[in-house]
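Quick one: structure below, then a few questions.
In this view, the complex is presented without one of its protein chains, the others remaining in place.
A and B label the chains in the order they appear, each numbered from 1.
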Amino acid sequence: MKPLPSSRRAVLKGALAGVTATGLAVPEWALAQTGKIRVGLMLPYSGAFAPLGVAIENGVRLAINEQGGKLGGREIEWFKVDDESDPSKGIENANKLVQRDKVDVLIGTVHSGVQMGIQKVARDSGVLTLIPNAGIHAATRALCAPNVFRTSFSNSQPTLALGEAMVKRGHKKAVWITWKYAAGDEAFEGFKESYTKAGGTIVKELGLPFPNVEFQALLTEIAALKPDAVACFFAGPSGAKFMKDFAAAGLKGKIALYGSGFLTEGVLEAAGPAAEGVMTTLHYSDSLDTPRNKAFRLAYAKTFRAQPDVYAVQGYDTGLLLAQGLKAVNGDVNAKPALFKAMESAVIDSPRGKWTMSPSHNPVQDIYLRVAENGENKVIGVAAKALADPGTGCRMG
Amino acid sequence: MDIVNFLIQLLNSMQYGLLLFMLAAGLTLIFGIMGVVNLAHGSFYMLGAYLAWSLASLTGSFALAILVGTILSVLFGLLLEWLLFRHFYQRDHLDQVLLTFGLIYVFEEMRSILWGDDVHGVAIPDLLSASIPLTDTLSYPVYRLFMSAVCLVLALGLYLLISKTKLGMKIRAGAFNHEMTQALGVNIKLIHAVVFALGVGLATVAGMVAAPVSSVYPNMGSQVLIMCFVVVVIGGIGSVKGALVAALLVGLVDTFGKVLLPQVAGMLVYVLMAAVLLFKPEGLFKH
Partner (left out) sequence: MSAPQSHLETLPRSLNVLLALCFLALLLFPFVGTDFYVQMVSRMMILAIFAMSLDLLQGVTGLVSLGHAAYFGVAGYALAFLTPAGEPISLYTSLPLAVAASALLALMIGFLVVRTHGIYFIMVTMAFAQMVFYLFFDNKALGGSDGIYINFKPDAKLFNLENKHVFYYFTIACLLAVYIFLRRLLWSPFGRALAGIRVNEHRMRALGFDTFAHKLCAFTLAGALAGLAGYLWGAQTGYINPELMGFHMSAHAIMMVILGGMGHFAGAIIGAFSFEYVLHVFKDLPEVAGFNLGKHWQLWMGLFIVALVVFAPRGILGLLAKIFKSNEDAP
């Protein structure tokens, strides 16, 4: 048989080299010696949720820099992965940080579907995992874990505070409307419980397929039902569209509009006058008039040349929690029982107000009642004080 | 549901259907005449919306924004056709699918780099911002009537163009038989460029006109693309008349489905499509 020509040999050599090269990684012993804490961020860096991902990361970094830029006295090595808001890649992307980059801490993410993937990796690997936004119930209920902490909210928390506020204002008959997906269903859970408990009646529960934004048909339906108020859960640009469509259909002024706070977060500019007077409940508001919030907003604006929002605050609190926890164990991220205990008993001095961890690792926090006025969400009171997520079905340890 | 409610829902479905028609007409034309399937059609819709927003912010006038935007997008359509699409008329559908899928990514990223990832609103011009009271609780926004009017005018214009003008005759001839038409001395390349630019123009105008109502945000094109495809399939590829009928049908099914059968509303349009295909595998109207 003829010997292989040199070009072909080169190809073969290259192929074998290429295949083995990607398989080799830094050996375990080298990692432990560097002394840096490996923090992994899994956030949306592309697509519609990108601004949220950026805001969260900014918040995390601001908090840690204010604490001296170190965690428990150790320097930080950052790793980032774009989760693309794609649930089918959730596990793969989380493993990039946990298995490939061997992070000590995993921070993520925004989208609940992706969170399910992260939750699996977190539970299987035991890595300390902090959730800076996704409100999916299971993360601090049936699927809770000692190493998973949430610093944002659970999907029903904002709406659990909504019911009583509405009934107090005399709006006893309401129509609920949202998308038919997990976050919408969970938001409804909170609303249903609080509204009926306060004596309100839910006239009808309307839903449209996610992410459909053709509201006209359902607005016509609402007009025919003539309730006192409409309560809803929409987030992002769809929230702006809903408010605009609501107003354009002439319902504004005749039927009161309430919502989970995400309805008016980040979209007041886009919604314009249609948002005036809309009341929402959320665990934060840009206009919160406290020295803590003012200081935070100033620092954030100076550092990032942009205004912070609720997502930035959640990121900030994540940094605070992490810093506090690691300080208590002098940076030894492997001292898990002590670390978790420190985080469980932490009191976070957040721009949203002080809050603590519930037994299932979700924030116990005040929910504010806000009204949209002149392009900002003005706080008019506390709709629910120290509200905790029930953590049903959570079994830790 | 009482009669007033029913009529209003009918109005709603018609308005949604007409907007879908604007988009589907462009898609079906481009396919019918040049045989090109364009997955990036939704990106043109998004382009229109972003143009409306940035031009309106720049000039302060929505009308001016639409005018300038239309011109810019037609030019963009011509450029795109000359640069890329014209080389793909003879290629496999598969290649076209891939090419346009790649373009979706490119357009989304260009949008991200040029205009960022934030959500924006476009103000409805004062002239059109009133609402007409229909019942004691419900009013119908004048702007939506304006949108429907624009779509109808364009639909009429398209019909007149294709069936009553010389250009339209050449377009129809080109679709029927390429070589013959060229042999008869018609500049088929120009026809193609015109049709492509027309398709792009329709989609971007749809985006511009819908922007005040839908808001302007990333990925807004992909949501509308699938519906567009369903409309074209139901109506019959290449048939503008079919696109109109199908779009109105889809509007009806979507609107009444949401109200009467919310459980399965998401699937209903596809069930409609399956039903049509069972009896007419090439859509309602053959090209």
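FYI, a contact is a pair of C-beta atoms (placed from the backbone, for glycine too) under 8 Å apart; a residue touches a chain by one contact, two chains touch by 3 or more.
This one's a predicted model, so the numbers in the text were calculated from it and none came from an experiment.
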Missing-chain contact, candidates A:Ala63, A:Leu106, A:Ile136 or A:Val213, resolves to A:Ile136
Only one of A:Ala182, A:Leu225 or A:Val382 touches the unshown chain, namely A:Ala182
Missing-chain contact, candidates A:Lys36, A:Lys120 or A:Lys204, resolves to A:Lys120
Of the candidates B:Tyr16, B:Phe31 or B:Tyr45, the residue in contact with the absent chain is B:Phe31
Which of B:Ile104, B:Val150 or B:Val240 touches the missing chain? It is B:Ile104
Interface residues of chain A toward the undisplayed chain are 4-5, 7-8, 11-12, 15-16, 19-20, 22-25, 45-46, 81-82, 86-88, 90-92, 95-96, 99-100, 112-113, 116-117, 120, 136, 138, 180-183, 185, 209-210
Interface residues of chain B toward the undisplayed chain are 31, 35, 37, 84, 87, 92-95, 97-99, 101-110, 112-113, 226, 229-230, 232-233, 237, 263-264, 266-267, 270-271, 273-274, 277-278, 281-283
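The rule is simple: only the chains that are shown with their structure count from here on.
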Rounded to the nearest Å, the gap separating the Cα centres of chain A and chain B is 35
Chain B partner, complex, touching residues on chain A are 46-48, 50-51, 180, 206-209, 211-214, 216-221, 223-224, 226, 236-238, 240-241, 244-245, 248-251, 254-255, 266-267, 269-272
Given the complex, residues on chain B that touch chain A span 1-2, 5, 8-9, 12-13, 15-16, 108, 112, 117-121, 123-124, 131, 133, 135, 137-141, 143-144, 212-220, 223, 254-256, 258-259, 262, 265-266
